[in-house]
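For this view, one protein chain was removed and the others were kept in their places.
Moving on to chain A:
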């Protein structure tokens, strides 16, 4: 929250520039090469406002004073903002066929979003620290004693509880208080072994935990970010647990309050181009939503189980979570943080 606030303050003078777009995106959520190509082509700079937590991202989008032109938003959250009138309708955006994503992704992003990338939740781990690669959520949620103090769990309540619920064989987006109570008990039992609650890729940059994380809850492509800090040694791996995973798709949305909607939509179209989408996918180490872009990817990447989850693994497409369960889900997270702080 504080980080986002500081980012906003830093953004204000930039926002005054007419030839720039303020882009709300995950940290390392876009290929620098693609951004450079865009700026070279259009002369429009891309100011990246980064986030690492979906709830806080949503707050920024909801804050009408936040000078954001476009954003990467999880498909599960797009519809609400669109209906709220915060987003421009993308249904009429003329995208060529080669820029169009698969129907399933377009359906998830709806009329207010253009599919950007997809991936699934899973486990990131250090291959040099784990003799046996994790295969199950149990390896993370009921860890060996040796992993105590080396675990990073995300502070995104949706993904955190989804992992626990999935491990327990319950629907990952369950709003049932009983399910959530059991998930909380599981996570509470795990909490003494947890080093920190935060995305492993973000937590790794903190001085106090750097080098101590061996395993964590992450998403497709997080191993790339983690390995970027490894000075060329790619020790981080990503694995989809055999119990299954939650599949998300991120959508590009243009905020209605942008002062340059045309340029913003042009940037969306630029990113949707097959070549740019492929370049981005390779940078992100995430699957692309565009089949034309996918065709451009090397076979090694298309066959990489770290990027494309095994076809026979159960998956759940991430959709809107029951609204009435949100206070409890957030409360579970804050309780875990309180318990962890008390330890």
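To be clear about the criterion, a residue touches a chain if its C-beta (ideal position, glycine included) is under 8 Å from a C-beta of that chain, and two chains touch if they have at least 3 such contacts; residues count from 1.
Here is the rule we use: contacts and distances are computed from a predicted model.
Only one of "Cell division transport system permease protein", "Fumarate reductase iron-sulfur subunit", "Diguanylate cyclase (GGDEF)-like protein" or "Spore germination protein" fits the UniProt record of the hidden chain, and that name is "Diguanylate cyclase (GGDEF)-like protein". Contact with the chain not shown here comes from a single listed residue; of A:50, A:209, A:228 or A:326, that residue is A:326. The missing chain, though absent from the display, is touched by one residue of A:80, A:209 or A:296; that residue is A:80.
Only one of A:116, A:167, A:184 or A:267 touches the absent chain when the whole complex is considered: A:184. Where chain A meets the missing chain, the touching residues are 1-2, 55-56, 58-59, 61-63, 65, 77, 80-81, 84, 177, 181, 184, 320, 323-324, 326-328, 330-332, 334-335, 338-339, 341-342.
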